[in-house]
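One structure, pasted below without further comment.
Removed from the display is one protein chain of the complex; every other protein chain stays in position.
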Amino acid sequence: MIVSELILPVLLVTFVLVLGAYLVAVLDEAIAGALGMPRATSVWTAPLTQGAWLLTQQANATEAPDWRAWRLAPALYLALAAIGLAVVPFSPTLIPTDLVTSVVLWGSVEALATVVIFLHGWSANTLLALIGAYRYVALGLSYILISMFVLIGVALPAESLQFSQVVASQEGLWNVIRQPLGLPLFLIVGLGMTFWGPLNLADSRDLAGGTASAVSGPPRLVWNLARAAMLVAFSGAAASAFLGGWLGPWLPGPVWMLLKMLAVLAVLLLIGRLVPRVQPERCVTLMWVVFLPLSFVDLIWAGVEALL
Amino acid sequence: MAVSWLSRLAAQATVPVFPVRGMHGEPVLHRLALAAGIELVDSPRHASILLVAGGVPPDQHDALRRVHDQLPTPFATLWYRSEPLDELAGATRVDDPDALPEALKTIHRELMSGKRGSSPRLLPDEPPNPWEGLGDDGHGGEGMMGGVPYGRPMAMNMTDDIRDGLTLDSLTVTLGPFLPMLPPGLTAEVTLQGDLIQSWTTHSAPYPIALESAFFQALQGPVPIAELERARARYHLKRLHFGLRLAGLERLALEALRLAFEPHPGQNRVMALRRRLVRSGFFRLTTTGRGRLDENQARRVGGIAARAAGLEEDWRSGDEGYRHLNFRPLTQREGDTAARWHQTLAEIEQALQLAGQAERDAVHTRRSDGVETPRGPWGEYRPEDASGVLEELLPGLEWDEAMSTLASLDLAPLSPWSLEETSEAPVPTSVEERRA
Amino acid sequence: MDYPLIVDVFFVLLAILAVVSGWRVFCTDSMVRASFFLLVSFIAVGVIMILLAAEYLGVAMFFMMAVEMMVMAIFMVMFMMNPAGLNPMMMVHQHKFSIAAGAAVFVVLAAVALLAEFPDTPLPGDLDPVKSLGNELLGDSMLIFESAGIVLLTTMIGVVVLSSHRGRYGAAEEGSMPPGLVPGGDPAGMPEENDEGGGHHHCH
Partner (left out) sequence: MELLTLFFIVLIAAGLGLLIQWLPMRHQPMPTYPQRAPFLGGGLPETHAWNRYHVRYYPMTLLLIAFEMEMMFMYPWAVVFVEQGMKAVMEMGMFLAILSVGIVYGWREGVFKWQ
């Protein structure tokens, strides 16, 4: 019992998180290469060599940082990614933690991520990192409502706040078809949570790296790792909320789940490379005035659909 | 054992280079941007090599020392067509742009394997102000705000905000000359309230930029319009590269740069680039209609900025040769950041179209009392530094808006030497290739 | 009720965490740290609530408190001097009064905990607290729930009125005036100058 309920889930989450983060880096390199960016080393070793270099680099400090928060923030972000992945079911029986309210827990991971990312930029006590941190809060507080609406939308037909029930409710038809607005909106949330691509307001180029502009060496490695891990966790949530999780013919459930996660990751990384960074002020307006009403529509659609 | 294994792996990493953009250092950085295995990073904390590309005037050596000392160990420096600082006399200097990527990779490998020591620290290890243990709790000074806690005073200059009038602290910093988002060489004292720029005082102008020799020849006598216009398109494509990279569109930025390196870029490829740019949402997502120049400011900046603000000013209209090609200056109305990028794209297309036409008919310029450079008209005077407009333009803008506005403006003065002359060191490649 | 010992162990640990981080709120110099210590305290309480089988409320606590503390930190940084605690300072005021108040509240709460008779009705095993909460919201408490919605809407409007600087008709401190109904005419919808009937003067 200990093995199946404690050791196996812990191993599973750690393994998927680490492997997934590595795959995110590989996939991103591959997409960059395919889009014509110059790449010398092979995509398979590039993340490893980059990681090795960061491990040998000295960790930077700033004049008067908030030490504890500064070092804790990357680790906590990684922990949040782990929680996010832990609630994702891989098969009807293989669920790391099957909480009754796992959908709400996923929402609180999003809220707590905002806190952690803010802390990462705030603690450095440097101008560019600070601007990145405050900018991220504007984004984080904007996408959270969209995420709530979209996730409530998938909870309606499942009559439950449990991811495993959400997946089970998609037996007949996947939510991606049943609620066509849901997945696109949720992908925006994913880009926001990991401040990736168009929503990279925190660590952007116009801030010389933003919240990460003052960190180097191992803390930066953990930060990058955590970002990639969060993408993996998000892809897990998206795959189970919209793509029918473990459901699928021929192959065993967990394999389907991993394939779907990879598909979500590929889409996210592609968007990250193709769309420019949104201007912060415009981003907030877009979130509240365009995407939030759209998520209303999604919820109403889901509600009507669930009753029919 | 484990450590040597780690450093062997690290030696194979993509080489992270923080470029200090000195005078006339841009061309080589454009080459590096296209080189494989090298990454130009934005923060010195993310780099293992400090590349000083081009000369740095002596009065900015202190700033250079500060940036140098901000790289975490182990790191090395490489000087491209630039005299190393006195303290770093033994540092590697490379003058050949073709040898640069390899040199960077070698240095990184040597650094990781321990063959090369880290560059020494140049500045004394002292806090900016001595830590003063005064007051009740051994902190900085009287009360909550005084003194210099941790060697720096606290921000406590209360000013009224220019947007909503809340009275909150403002933060005054000196930016540049090597901040990657600013034009190289530009230093400014900036007061920020939150992320909004309250005031901007330019301290030193951007470094002069060198044009290709075609523009200089046009001042001596007739030159083929095809050559002139291709040089113009190349110039703007390189500017576009910078703007797109800043906006997070690295792929299209490289596409623009590749076009700039082609000897005969096709007009249709520029049109395709523009279509992809519009489709990616560049104009809708990254600009908010701010950074608008009024007529006076637009005239002061000249060139693209002027025409984007609706001024139909172009030396080419007065040239017989251009008139023969039915040249008419293009303009935009808004004069803001988006309009300047629209104008840039339109002018690149126009330049390539003119070049194609002129090549067919072998048209030359007729006028030699002046030339329309990509930076603005060069008649009696060379286009000068226009960074003064920033003091009126940037206050009230949010940081991201300010940076994208800056990228869309071309403010640097023109160098009295051509691009070919500024590279005084012997160059192995042919002149034709160098021009690209 | 039957539960393993480890629940007790975790309860004690979390209770200690909640109290200690709550106490740290008042001894740290940094406003941001203070906000997030409070968040840690709330999270510990939230986990305790989950241990008490109130799963939804516990998780909702994380959610709400993360957002709320984030906003609180932002406002702290906006309006407090020395938000990062670069110079040490006292976070507490009115020591004597607050000690007395704290002691009094503690005594009252402790008395409630010790003296009150808690109902000892075991819950049915198949109870789904989230479901019953939902049924409650759609059943008896519907009116309360809907009026809460209206109250929160009023809150939203109040918030916007108080904090938004950029009004519909221009900046707030310039005395925003609606445009006239005819070009150049008097502002529309404004009360007459000599009309004293506006709002709070009418007491009855």
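Each chain carries a letter (A, B and C) given by its place in the written order, and its residues are counted from 1.
Following the convention adopted for this analysis, contacts are C-beta pairs under 8 Å (C-beta built on N, C-alpha and C of every residue); 3 or more make two chains touch, one makes a residue touch a chain.
Bear in mind that the values here come from a model prediction, so they are computed numbers and not experimental data.
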Next item on the list: Give the labels of the shown chains that the missing chain contacts, considering the complete complex.
Entry: A, B, C
Notebook entry, point to check: Among B:Ala11, B:Val67, B:Ala346 or B:Leu414, which one is in touch with the chain left out?
Noted result: B:Val67
Notebook entry, point to check: Looking at A:Leu185, A:Ala202, A:Leu221 or A:Leu258, which makes contact with the chain not pictured?
Noted result: A:Leu221
Note to self: Need a quick check: the contact residues on chain A for the chain that isn't drawn.
What the structure shows: 5-6, 9-10, 13-14, 17, 55-56, 58-64, 71-72, 74-79, 81-83, 86, 96-99, 101, 103-104, 125-130, 134, 137-138, 141-142, 144-145, 148-149, 152, 155-157, 159-161, 208, 213-214, 217-219, 221-222, 225-226, 280-281, 284-285, 288-289, 292-293, 296, 299-300, 303-304, 306-307
Next item on the list: Mind listing the chain C residues that contact the chain we can't see here?
Entry: 6, 10, 47, 50-51, 56, 60, 63-64, 67-68, 71, 74-75, 77-81, 83-84, 86, 128, 130-131, 133-138, 142, 145-146, 148-150, 152-153, 155-157, 159-161, 163-168
Next item on the list: Would you write out the residues of chain B that touch the absent chain, in ascending order?
Entry: 43-45, 60, 62-67, 69-72, 121-128, 149-156, 161, 163-164, 166, 168-180, 182, 187, 193-196, 398
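The definition used in the following text is that only the chains that are shown with their structure count from here on.
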Next item on the list: Make each chain a node and each touching pair an edge, then name the shape: line, ring, star, complete, other.
Entry: complete
Check: When the mean CA coordinate of each chain is compared with the mean CA coordinate of the whole protein, which chain is closest?
Finding: A
Margin query: Could you work out how far the Cα centre of chain A sits from that of chain C, in whole Å?
Written below: 28
Checklist line | Centroid distance [mean C-alpha coordinates] between chain B and chain A, Å | finding: 33
Margin query: At least two partner chains per residue is the criterion; list those residues in chain C.
Written below: 86
Checklist line | For chain B, residues that touch 2 or more chains besides their own | finding: 149-150
Check: Any idea which chain A residues touch chain B in the complex?
Finding: 32, 35-41, 45-46, 48-50, 52-53, 55-60, 63-64, 127, 131, 134-135, 197-198, 200, 204-209, 212-217, 220, 273-282
Notebook entry, point to check: For chain A, which residues are in contact with chain C within the complex?
Noted result: 64, 66, 69, 99-101, 104-105, 107-108, 111-112, 114-115, 118-119, 122, 125, 134, 137, 140-141, 144, 161
Note to self: Give the list of chain C residues in touch with chain A in this complex.
What the structure shows: 30, 32-33, 36, 39, 55-56, 59-60, 62-63, 66-67, 69-71, 73-74, 84, 86, 128, 130
